[in-house]
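One protein chain is absent from this view; the other protein chains keep their places.
The chains carry the letters A, B and C, assigned in the order they are written, with residues numbered from 1 in each.
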Amino acid sequence: MTADAAHIVSSRDDTYLNHTKGLLSWVVTLDHKRIGLMYLLSTALALCLGGVFALLVRTELWGPEENLMSHDVYNQMFTLHGAVMVFLFIIPSIPAAIGNFILPIMLGVKDVAFPRLNLASFYIYVVGAIFLVTSMYLSAIDTGWTFYTPYSSSAQVGSQSAVMSSAMGVFILGFSSIFTGINFIATINTMRPKGMGWFNMPLFLWAVYATSIIQVLATPVLAITLLLLTVERAFGLGIFDPALGGDPVLFQHFFWFYSHPAVYIMVLPAMGVISEVIGTFSRKRIFGYKFIAMSSLAIAFIGFLVWGHHMFTSGQSKLASMVFSGLTYLVAVPSAIKVFNWLTTLYKGSIRLNAPMLYALSFIWLFAIGGLTGMFLGTLAVDVHLHDTYFVVAHFHYVMVGGTVMALFAGLYYWWPKFFGRMYNETIAKVACLLVFIGFNVTFFPQFVMGSQGMPRRYYTYLEQYQPFHQISTVGAYILGFGILMAFAGLILAALKGPKAPDNPWGANTLEWHTSSPPPFDNYASQPEATDPYDYHALVFDEKIGGWVKVEDAPATGGEA
Amino acid sequence: MDAAAHESHDAHGHDHHHDPRLAHHFEDHQHQFDTGKLGIWLFLGQELLFFGGLFCAYSIYRGLHPEVFEEGAKFLNTNLGAVNTVVLLFSSLTAAWSVRAAQLNNKKGLILAIVLTIGCAFGFLGIKYVEYSHKLHEGVFWGQSFHPTREILEEAHVTPGVVPMPAEDGSVDPKAEKIAMLKPNLHTFFSIYFMMTGLHGIHVIAGILVYLWILRRAIRGDFNSEYYGPVDFTALYWHLVDLVWIYLFPLLYLIH
Amino acid sequence: MWFTSDPTFWMPAQASNHAALVDNIYYFLYWASVISFVACMFAGALFVLKYRAKNINDKALSQVDHSTTLELTWTLPVFAVAAVAFYFGVMGFVSMKTPPDDAYEVNVTAYKWAWAFNYANGHTDGNLHIPAGVPVKLTMSSDDVLHSFYVPAFRVKQDVVPGRYTQAWFEVTEPGEYQIFCTEYCGTKHSEMLAKVIVHTEDDFKKWLDSVGNILDRLPPEEAGKMLMTQRGCLACHSIDGAKGVGPTFKGSWGTTRKLADGSDQVMDENYVRQSIMEPQSQIVAGFPPVMPTFKGKLEDREITAIIAFIKSIK
Partner (left out) sequence: MSIPALLGTFMGLIFLTALTVGVHYGVDLGGKGNLIAAMVIATMKASLVLAFFMHLVFDKRYNFMIFATSVLGVVLFISIAFTDVSQYEPMVQQRQADLAKAAEK
């Protein structure tokens, strides 16, 4: 790789951040890195907004009486919390924000396949978000994020227009997601560099690829579902509304055909981030590369066949429930394979506990609990008892928040030096990680207990026997909220004032670390040839620059042990 | 737009290609074409799933209530449907022809083929308009708005008792109407009919808009044997619209 | 832990024939999860401590990156646990979904935000009264939106869907009182759509059923009206002590004039009450949401007369 240095021709002063200046140069940029950062900013705002709703909900639940808000406001709060978190934050966060920034650089290309479509998908996201958030002014939806009919299709207190506005918002957001998916599949398929066969791809790319397949094939069904719901609401179609001969259980089939695979849109890219981070910070080839890569695809495909496990008690037939339960277990296998492989990667590694690694290890802890409790819910007889209780709430928060948010921070701290060319403060990052981890467990673990004890979800008031659990949970929520704010603060501080970052601060060997930090506008002058992404011994730490360099480029006195 | 244009032209100092139609991140025209084609096929894939939802609703309601669909189809004009099928098939031919013309550097042929395609699309919408307006004029709406007149019920030879027959003065017994709507009935058929043909119609309109843009670029002389991706991709989209109609026609019009 | 039917840290007391079955699978999964979780996290912690880099340039001790044997070895137990859970889960589910032919039948109607349990003798009650030691089958439907019938102590849950019937069944051994929740989100007072299962001995149940029949004949109209309104859930939204609810209070309401949503004035008289029960949306009092379900075909004329008598009596 002697030609490697030649790839980085742009002078270090000319980065994508200062290549062009002014707000307009960001607003109309076609550069995937800037679009990625704009996504990051929007999804981070969505996380904060959703987080505020969550804290309001948790505060109201401090006691069974009215503390902050009335029934109706509470119902709107948990609906908005779910809708904002799912559609505005989790689904676009890792793929659209980190994916947009990192994917082309990992491939050594100048941009994604369709830069205009990429920018369009960002603006579609913004328009969809405006529709969804506008619904708050139209007196807010109170249907739950699942929009179940006939509640959503029949007249409700103050939610007449809000349901339509939010459904249209989510409809529009769907297309943003579809376009991102199309873009990534096309990019990975046709623009891989020389030397990067399918099985030399970094695992993050495999994860994003699997995610994109789901985005392209599942999201359109959500779109048609919400279109039908909107028309049902406006004109009384009678497809889903039983008052007109429609079938509300059919709506659930439609809804979950998308929304179950969507769970994997949320967690697969997170797993991709973890696979990168664990390998790098163990300085060891990731164990079971092919199994991890294939398990991503397996999860994506099996994900399309298990939607009915959300409907075990909904009036779905016995036959369908049994088939869906059986298929659901098939997801357990690839998920377990991933966890085992990550743990085995640690074995005989050379482990460094920098912040990204701590977040990644926390991810494994939380995801393991989330995955194991998923087994309870996939088991028919047990699910009958646990369905629609706090057990389910705890389970999917462990997977989606424990999973995605932890991996999001792992990824952000890992790639932040690449994003902005500045290092973060390890102490802030680690303390924030500890707070998030503790806060998360304190919030959601008690919910498993009260769910098993029968506490139903989406309840404004509750029986007194559940109060201690609710109070622990509320305390945890505040710790969690504080931890997340601190994690963000660490990142913002680093971007503004952090010390200069080397090109390769972690000793990772995927292509994005071979360009400068932050990358030049063009990423690479010409596409570099790919090397083994997990050959960590090709790199040594260079004290002088505080980062890692190729063995052959290292000073003769290099610190090889 | 200035900044974006600035970026893409001033992308890097040592431009190794000068064709502005070739984006800077592709190696050559073939690479760009293959990528674009993959993109459009992915888009068509999602279109299939998008329509798939409606086909799902259709299958379930027809599978469980075939009699409703038999009655419903009586309202539809099979001849107009068949004519529209032919119009759309012809437009598919001209769309495919436009790709051939572009590949052969035949600018005149390209323009003619696109104009014919757009013309057929308008023809299709015109016939659809005739069908829609007749139905809506006679109260044949979707779902809860379904209040057919006596005339159209007699014209369609609807089996007595399927929906309440309006009295001479046009009034309907509200109780009978409510009972008819409790289960899937003609109003459900027309919900599905209007959703499917309506969504298909919106795709036709979108196709017209894209083709007008392609026409403008064709007249400007953008396309040649090396660069004709947009013509090909639009044609692929147009064929998909045709493909959906190929199924809609027998599923809605040809029911015994 | 799972041989007890008493409440545990995780599970409420077992009160129906399904409960032990559900709990056995639950605890099987619970211990399988605890063991595998502890094992994994212990291994992870051990590796992190033992293989921590002392010097930043330390190489990993091994670069072995695959072992198909190992992959298969740890896939198998996952399969095995899944297979066991699947098998017992399905068996339990099938038995929960297959009511015996001789089950005692109760019809259930759910509406915002109350339950109506309907007995063969025509009596409708707001709580579910059942005999102990007899399988009971519920045939349920909803008048408005989705609801869900859930009794944690029975481990029974079934959505109640408008436009169709769904069924649930169970057999309770010991008399007692158990909590019913609505577990499918249904709007404003979803969390207050509660009721009780009251399990009598078989003899007591018969006595109870006789005593609640014909209340109109046996009781003065005010009392019968009050019973009806409690049973049908009217008082969940309309208070009788002047408190503001989802609907207007009945306290001192009789004969007063009220402003309707369309701006007109209306005296609270017999016609108005009758009309409001039959077609609630036609004359909504200003400032209240139009959410009351219709009781057309569900209340007899005599019953409405009794209700009116009761409303008159609330001063």
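Just so it is clear, contacts are C-beta pairs under 8 Å (C-beta built on N, C-alpha and C of every residue); 3 or more make two chains touch, one makes a residue touch a chain.
Keep in mind it's a predicted model, so treat the numbers as computed, not measured.
Participant: Give me the visible chains that the unshown chain touches, in label order.
Facilitator: A, B, C
Participant: Which residue from C:N57, C:T124 or C:S141 sits in contact with the chain not drawn here?
Facilitator: C:S141
Participant: So one chain is hidden, and I want to know which residue out of A:K318, A:K430 or A:H537 touches that hidden chain in the complete assembly.
Facilitator: A:K318
Participant: Among the options A:D111, A:E232 or A:D247, which residue touches the chain absent from this view?
Facilitator: Selected residue, touching the omitted chain: A:D247.
Participant: For the chain that got dropped from the picture, name the residues of subunit C it touches.
Facilitator: 141, 163-167, 297
Participant: What residue numbers in subunit A mark contact with the hidden partner chain?
Facilitator: Against the missing chain, subunit A presents residues 189, 217, 221, 245, 247, 249-250, 253-254, 257, 304-305, 308, 315-320, 323.
Participant: Determine and list the subunit B residues touching the chain excluded from the picture.
Facilitator: Looking at subunit B, the ones touching the missing chain are residues 34, 37-38, 41-42, 44-46, 48-49, 52-53, 55-56, 59-60, 63-64, 78, 82, 85-86, 89-90, 92-93, 95-97, 99-100, 175, 178-179, 182-183, 235-236, 239, 242-243, 246-247, 249-251, 254-256.
Everything that follows uses one rule, which is that only the chains that are shown with their structure count from here on.
Participant: Could you work out how far the Cα centre of subunit A sits from that of subunit C, in whole Å?
Facilitator: Distance between chain centres: 34 Å.
Participant: On subunit A, where are the residues touching two or more other chains?
Facilitator: Those would be 243, 245-247.
Participant: For subunit B, which residues count as touching subunit A in their complex?
Facilitator: 1-4, 6-8, 11-12, 14, 23-25, 31, 34-36, 38-39, 42-43, 45-54, 56-57, 60-61, 142-145, 181-185, 187-188, 191-192, 195, 199
Participant: Enumerate the contact residues on subunit A facing subunit C in the complex.
Facilitator: Where subunit A meets subunit C, its residues are 71-72, 75, 142-144, 148, 150-151, 154-158, 242-243, 245-249, 282-291, 312-315, 318, 321-322, 325-326, 329, 332-333, 336-337, 339-341, 343-344, 346-353, 361, 364-365, 368-369, 372-373, 375-376, 378-385, 387-389, 449, 452-454, 456-463, 534, 536-537, 540-541, 559-561.
Participant: Inside the complex, what are the residues of subunit A that reach subunit B?
Facilitator: 10, 19-20, 22, 24-25, 28-31, 104, 109-115, 117, 178, 181-183, 185-187, 189-191, 216-221, 223-225, 227-228, 231-232, 235-239, 243-247, 250, 253-254, 521-522, 525
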